[in-house]
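Complex shown without one protein chain; remaining protein chains in place.
As written, the chains take the letters A and B, and residue 1 is the first residue of each chain.
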Amino acid sequence: MKDLPTVQAGDGDGSPASAPIQVAPGKLMATLGIAGALAGLVIVLVFEWADPQIQAHRAAALRAAVNDVLSDPASYRSVYVTESGLSDAPPAGADTVNAEKVFLGFDAGGAPVGYAITGAEPGYQDFIHLIFGYDPATRRLFGMKVLESKETPGLGDKIYKDMDFVTGFEGVETPIVGMKQGAATGAANEVDMITGATISSRTVIEIINHRVEALGSDLGEHAATAPRAPASPDPALVDEAVEGGVEGP
Amino acid sequence: MNGRGPGRGPDGSMDIDSLAEIRLRIAASPHLRSPHSTPRIMWNVVGSLVPILAVGIYYFGPSALLVVAAATLGSVLTEVLFGPKGSTKDGSALITGLLLGLILPPGFPIWMAFVGGVFGVGFGKLIFGGLGQNVFNPALLGRAFLQAAFPAAITTWPLQPDNWWALRGDSFALPLMSPSAPDVVTGATPLGLMKFEGLTTDTMDLMMGSTAGSIGETAGLLILVCGGYLALRNYLDWRIPLSIFLTVFVFSGGLYLIGPDRFPSPLFMLFSGGLMLGAMYMATDMVTSPVTPAGSWIFGVGIGLLVVLIRVWGGLPEGVMYAILFMNAFVPFINRITQPRVFGQPRRKPRGAEA
Partner (left out) sequence: MRETTAHEDLIRGIWKENPVLVQLLGLCPALAVTNTVPNAIAMGLATFFVLTGSSLLVSLLKNWIPSEVRISAYILIIATFVTIADLVLAAVVPLIHKELGAFIALIVVNCMILGRQEAFASKRPVGRALLDAVGTGTGFMIAMLMMGTFREVLGSGSVMGYSLFGENFEPWIVMILPPGGFLTLGFILLAFGWWKERHSEAIRVRQWPHGVASGEEVA
């Protein structure tokens, strides 16, 4: 360990012209170690300051999304998706942030309103992440909101910019059927698709249908247990970053 | 640098002004005289495009003429302003503009068509050094830019209204402004119908041109005739369109045999979309296609395969433009690997020999 070959190799062309000065490896390590510790300390200090604000932003984003698709519930909390159905408590040993979950909204009287469910599937460009509000009793949607997508600006991005399309999901019955513009027959499960963005709009519909199909019976069972609203807004639930929620399956 | 040539002053020093007047023509040997000059070929191509344009106007009305005129104006103006002196006379900018116009939708706003012409000639040709230096077909590059810039406008296909004189879209939208929704009913192209609705279109309609589509791409039979004329006069390499047609026919025919309900028929593939126009007029662009016969076959087969791949499995209904542009990029490489053997030389070059 005298000539430190890796370090020499990494030196590149800018190394000093003089013969390599032999510095004790211990000193090199100590230098880097101290520098690393200092850097870590600085980062931790900044993190301590920034983290509450970052978490607040994320919680606000999640709250806004849930509010949008459940038409402003008085409160909401996480319900975890497990192998054996939905569970109010996180599955043992699971990472609460990354565990798959849905959000249950309650009205001012503490009665459940409906579930906000996230989902993601590849659209025309990349994954479309969305959240939608769902009432298992009537099998109807409250609304749909696209959280993240890279669909073609001007065409595919109409899935969140075209308000006619977005509001078309309010009150629609599942499973949803996408209809060509002007072909709607007035049935309760029809949504008008976007001309020129067939793939994007079809993906949105399919994400919702697939998620309802996968969770539908579990949601019904969970709703039948008459879940209770959280006694007080639980910040810990709010902190479960929106990112954990939107990644989806 | 001794001796007194032209352009030198009495003291033997170079005079930059008189030097600039000497024009030397540089051309690769052998120097045979041929009646085929660049302008002659180019003007023949222009002539053969006139019937196609005429049919386009017949089907799509005056707005078709406006779009083609605007694209041509954009191309020619760019060539005049930024091209080498006198290069407009060879007609290549005119062809670029005409072809670009012919592959745009009839109701396209003319300011966008103009931008496409400017981009096609400016960035598709002049930036490489002018005619003969460009890698990609300028008209297709112009359209590719328009497709990327204005994806909504370029996929709006008006149907034929009752009144022939009615504009097919908001042709006169102000520069930089969105076109308002067209008054006439818009429909989908046969390829769009196939891709998104699974509907097929009558082959006869596709051959005659009475379908929705770009101005000059709908009348398949007429394009065959006009392109055939150029091929007969040897102004285009017949191997390229033939190999494209054969490849598309065989590939899509094979798919059709496997699943007639899932895949479109080979005749539909041949006559729908821009395949005819692209194969005849854009793939055969002398500058951006291979120079060797073997290379032409490789080039054509590659385009044919890509067209079917994109149309059948891609996200877009039409793939001719990207297929040709993609193969354009391989042309230098194709030229290199298909160089003919020098007569009398062994088939395989000895190891380490100069290529």
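Heads up, the rule we're going with is that contacts are C-beta pairs under 8 Å (C-beta built on N, C-alpha and C of every residue); 3 or more make two chains touch, one makes a residue touch a chain.
Nothing here was measured: the structure is a model prediction, and the numbers come from that model.
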Counting contacts across the entire complex, name the shown chains the missing chain touches. A, B
Out of B:37, B:133, B:178 or B:234, point to the residue that touches the absent chain in the complete complex. B:178
Option from A:39, A:188 or A:224 whose C-beta touches the chain left out: A:39
Which is it among A:75, A:118 or A:152 that touches the chain not included here? A:152
Touching residue (missing chain; options B:145, B:196 or B:238): B:145
What residue numbers in chain A mark contact with the hidden partner chain? 4, 7-8, 10-12, 14-16, 20-21, 23, 27-28, 31-32, 35-36, 39, 42-43, 46-47, 49-51, 53-54, 57, 61, 152-154
Can you list where chain B touches the absent chain? 1, 13-17, 19, 109, 112, 123, 127, 145, 148-151, 153, 173-174, 176-179
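Assume only the chains that are shown with their structure count from here on.
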Please tell me the distance, in whole Å, between the geometric centres of chain A and chain B computed from their C-alpha atoms. 45
What residues of chain B sit close enough to touch chain A in their complex? 150-152, 155-156, 196-197, 315
Given the complex with chain B, which residues does chain A contribute to the contact? 124, 152, 154-155, 180, 196, 198-199
